[in-house]
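Removed: one protein chain of the complex. Kept in place: all other protein chains.
By written order: A, B and C. Residues from 1 in each chain.
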């Protein structure tokens, strides 16, 4: 993990209230795994005492760039979105443990993402695809306006889309698609709201897989105990999401 | 007094840590008197809960512009200085009571200013000059680097300069110059740090004059009682600097 | 949307009122917008006779807040009745008189006089002033004194009495209970936290009074906590305040249990803030699923389980 002022080189609204931002910086040369995140300083002075964790959605080592995708939720993300190309953002990264792409051996990976849980899965899909692993992506969004990266995913493998209101893809949840399609895969990888993570890991409890979870963070580096999650089988009984996660083996941690 | 978002049309560093800023806005059409001030919102969010009072240093009704000059002192003025041409500043103004230029009848006015007490006197000098009143300006600064508007004042009348260290003009204080020159004037007008105001009004206690005082402000409009100054002869025993001032007759108020 | 709210003595068009000391006697803000927009107005503290207050400087800026040590400067209750209230009579907005004093007698005298004036619809009893008769103990921090002064004022007041509590106590519920026993019709909270700023160049406290009261967004979490705690122990209506700058903040106070919400420091930053909050409130209420102000009051106490959601 390093500390760097990353220069914004592009900023684009890619869906409703959803911003894609690309930075240039030495950090792109680190060995970044999908699922790792940036811990971003927001605004100036003491308006925001806590940094914002945002997943890394793409890395281009050649161009030395890192891409993130975030949703305008509260004050922090709205302030972030006001930063312009040419501005510098104070970032810690890559933070946490990502999906162990280098160690994974398999033929077919099922990726299941909801809302802004989708971005890290895009970087994961790219890395798996590079390794020759077949990728099937199931994405869930609230509605059509929220959907992003559909074409990008399609170029890497199969893509299924569900929206809560049926305005794009199937009407329903990602779990409906998984049930209906009965995919034959080796391991699953899921990231999204806690409710979805719970539903997916219950549905796929007989399968091997990884989940990526989020929690409000303080330090983002493992020092403050803000972001723990129970891990009954571990020595300490818990894991820190910012340091031991955000990616865990599906059965390693207990979702609240 | 009106509330307006003034557009910055120029920003220039005119002396050490001293910024001249010009705004465009309807406010310039108000009947603005020298000594009145703008109450400026600083920064965003809740970083600065209090506005900053800054005197009006010039008005151009034709161009609809207002000029201020301020010194970088603390966080607020440093943030103000970062605003760029094209940005808008949230301003209340013109606030308070200025020098009653329209009512003044005299031949010769002595203006005595110290540091960033000088700016309102420049606008005053202009207005007096327009009325055909002879203007003598005595300006005091810490040192040469701090001096500004020397030429501007010289074009309106006599100009005397004192610096604490003698790096420009006479070495010493404005009171030394007043003593040495023994000006023959009708009324004096002074603005500057409290120490200087006290020295000048003691030295000139047999003369008629006006002083402009400053104090930390809350509301800036007369509602919070933050900025009072004792005024023994008034009915209430005090005056509010933001509303009844900042310009007072020299004997009206008691400097702390 | 229905923003109305009815509290003892106060028939309010909406739950927003300026906090005492931050709005003078209304005249200055009346030049900026129509005071009839407001739910109510709390005027600057009144004492028995005129007070000059503390030496200057009286205010300092802090992170997301400010310190003040005005020292209850005011023209005295008689002058207020004579010179300030007539102007407010022109408005169709209930006026709350903030009553302060150094002794029980002074509180009683001020309350008796001012509560008789027709524009005054309620009293806000300010029991957090630093200098009182009984050896430095403050009315706002000693439950016995708090109860006693409340009862004494209740006896003479022609209008309902809201007691304004100090947050500078170990357990604010003890004081709330005491003033409830004293007969309070409502509670008003919070007053300022005591704080200090030291001027580095001057090498001394910046405020002439050394200590001042901290207000503004910085204190909101403390205020919300206290409103929430007190809502759980009494049904007295609460006027909540402390750091409100937006309609969202107002909703937070309503959820915590306040029935009306006062805005203080924010008036200095944005003089139109009260009128803006009133304008935005309906949208914010409906965004979060409420159909009226009444509907939102205390709703932060019904804890359904929710999760952080990413979508």
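We adopt the following convention: contacts are C-beta pairs under 8 Å (C-beta built on N, C-alpha and C of every residue); 3 or more make two chains touch, one makes a residue touch a chain.
Computed from a predicted structure; not experimentally measured.
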item	value
Of B:58, B:94 or B:114, the residue in touch with the unshown chain	B:114
Touch with the omitted chain, as defined above, among C:6, C:116 or C:204	C:204
Touch with the omitted chain, as defined above, among C:93, C:115, C:150 or C:168	C:168
Full-complex contact with the absent chain, from C:59, C:114, C:149 or C:251	C:251
For chain A, residues in touch with the removed chain	1, 3, 41, 46-51, 76, 92, 215-230, 236-238, 243, 256
Contact footprint on chain C, counting only the chain that is left out	57, 62-65, 67, 141, 168-171, 193-205, 210-212, 214, 216-222, 224-225, 228, 243, 248, 251-252, 255-256, 288, 299-304, 306, 308
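FYI, only the chains that are shown with their structure count from here on.
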item	value
Most distant chain from chain C by Cα centroid	A
Geometric centre distance via CA averages, chain C-chain A, whole Å	45
Chain B and chain C, separation of their C-alpha mean positions in angstrom	36
Overlap residues in chain B, where contacts from two or more other chains coincide	46-47
Shared-contact residues (touching 2 or more other chains) in chain C	63-64
